[in-house]
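Every protein chain but one is kept in place in this view of the complex.
By written order: A and B. Residues from 1 in each chain.
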Amino acid sequence: MKKFLSAVTLSVLALTIGGCGASSGASSDDASNFPEKSIEIIVPAAAGGGTDATARALANEAEDVFGQSIGVLNKTGGSGSVGMSEGANAKADGYKVTMVFVELTMFKHLGLSPLTYDQFKPIGMINFDPAALTVAADAPYDTLEEFIAYAKDHPGEVSVGNSGTGSIWHIAAASLEKAAGIKVNHVPHEGAAPAVTALVGGHIDAVTVSPAEVKTQLEAGNVKTLAVMADTRSDIIPDVPTFAEAGVEINPTGTWRGLTVPKDTPDDVVAKLEEGFMKAAEDEDFAEFMKTNGLGIELKSSEEFEAYMKQNEQDFGEIIGELGLN
Amino acid sequence: MKKPNYISGLIIIIIAGFFYSLTFNFPKLENQLIGAEFMPRVYSVMLIILGSILLIQTFRNKEESDEQENTMKYSIGAMLFVILYVVVIPYIGFYISTFLLVLGLLLFSKVKNKILLITIPVGTSLFIFVFFQILLKVSIPMGTLFS
Partner (left out) sequence: MDLLLEGLTGVFQLNVLLILLMGIIAGITIGSLPGLTATMGVALILPVTFGMEPVTGILLLIGVYFGAVYGGSITAILINTPGTPSSAATAIDGYAMSKKGLAHKALTVSTVSSAIGGILSVIVLIFIAPQLATFALKFSAPETFALAVFGISIISSIAGKSMVKGLIAGFIGLLIATIGIDPIGGFPRFTFDNVNLSSGINLIPVMIGLFAASEAFRAMGSIFSTRKLTIVVEKVKLKWIEFKILIGTILRSGAIGTFIGMIPGAGGDIAAFVAYNEAKRFSKNKDGFGKGEMKGVAAPEAANNGVTGGAMIPLLTLGIPGDAVTAVLLGALMVQGIQPGPMLFENNGPIVYTLFVGMLVANLMILIVGLFGIRLFTKILLVPTTVLTPIILVLCVVGAYSLGNNYFDVLVMLISGIAGYFLMRYGFPASPIILGIILGPLMESNFRRALVMSQGSFDIFITRPITVVLLILAVITLFSPLLTRKVKKPTTEGES
């Protein structure tokens, strides 16, 4: 009995130590064999949300591409900044990939975290969902133009729900105010779903959240979407015009998710990761999954993604400054 | 219970006062009647009032006998074990530190049975390994010492 037990003890110890040895052993600088072991994606959001779903579905496809297992690690806290900080400070060998989202370009402006996009090297952008101006079905306006005219007649009275002060949907509503020259009453909620619920209940007049988040209510005929803040129409609601089509010039504003690695990761490793993950994102199963979940796919290469984040950070800095949130 | 009541009442008043003073650094937005500072101030003022009531009540009441037996030093001993455990996990990893913690606590509570001294620490580590790491895929820290 005792012998058996000490054998068990030893094997537990061996497992522990061995498990760590594996991660330290394979750190060659040669990228030609990359990846030689499993990759981990840090998801700075809780299990069960849109970010988590995107990461897991993509990891599933990418496993086939890379021929290595890909783990997803949810690391929550600080509106995502805790997980992202860990990702930025991880070993720069390409085995720790971080899923970042739009808030990364806002942390600094909002004074939430000193973390910025340039502490990462981008692999590529995967998903983009634009803001969409959605109002109650029985509202007295049917087009963006009529909405703006109504808001001009009732300055500060139209209440627009968002998913939290300083959230991307708050920024979107503020961009709308600026572009249309109107003044609205911003009503923050704890997330997009409660804001949509308040709209359906008739407690607020409009929301500026993504098409996916209003899709159910749209199909039920409880709400109507007037326009989307993107360059092209949304696949989910193809009948709804873009802001430009409806006569208002506005920067595309919305939430996005992409993959990054720490700043010092070798370029050839990043290139391999970019190639692999882009291939995975183009897979039909992934597209199907994203569609049923109402998530839009928009791919940007490493370079494009970097430029995009830079542009975002500038734009958001201005708007957040004007809102007095910095 | 007289002395502990005085001490806890005072600690509560001091902490509440500290939080109250911090609320003056909060930005005051012109268009917000009830701002970020409102509720924390209500709570901390209530705590100061309640803490004072506790002090006054204790002062007025007759001495109550403390019926609890004093085993606090052993509880504090256990706390020190766990503090040490939480401190060392990031360095030597979860499994070794868990083995050591459980073994340490068993010895601390004077368990002499050798079979228990081995099976319980190993069993606990194994259970965490199987249930949390394998089934639930929690990423158990392995420790910087080994990577």
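Keep this in mind: contacts are C-beta pairs under 8 Å (C-beta built on N, C-alpha and C of every residue); 3 or more make two chains touch, one makes a residue touch a chain.
Because the structure is a prediction, the values reported are computed rather than measured.
The chain that is not drawn here is touched, among residues A:Glu219, A:Asp235 or A:Glu322, by A:Glu219.
When the omitted chain is restored, the residue from A:Val65, A:Ala92 or A:Leu112 that touches it is A:Leu112. Summary of contacts with the chain left out: across A:Gly78, A:Pro241, A:Pro266 or A:Gly317, the touching residue is A:Gly78.
When you scan A:Val196, A:Ala227, A:Val240 or A:Val270 for touch with the missing chain, the hit is A:Val196. Annotation: of A:Pro35, A:Gly87, A:Pro122 or A:Gly166, A:Gly166 touches the absent chain (contact as defined above).
Where chain A meets the missing chain, the touching residues are 46-49, 52-53, 56, 73-79, 81-82, 85, 110-113, 156, 159, 164-166, 185-190, 193-194, 196-198, 200-204, 216-217, 219-222, 289, 292-294, 325.
Although one chain is not drawn, its touching partners on chain B can still be listed: residues 1, 4-5, 8, 12, 16, 19, 22-23, 26-27, 29, 32-36, 39-40, 43-44, 46-47, 50-51, 53-54, 57, 68-69, 71-75, 77-79, 82-83, 85-86, 89-90, 94, 98, 101-102, 105-106, 108-111, 116, 120, 124, 128, 132, 136-141.
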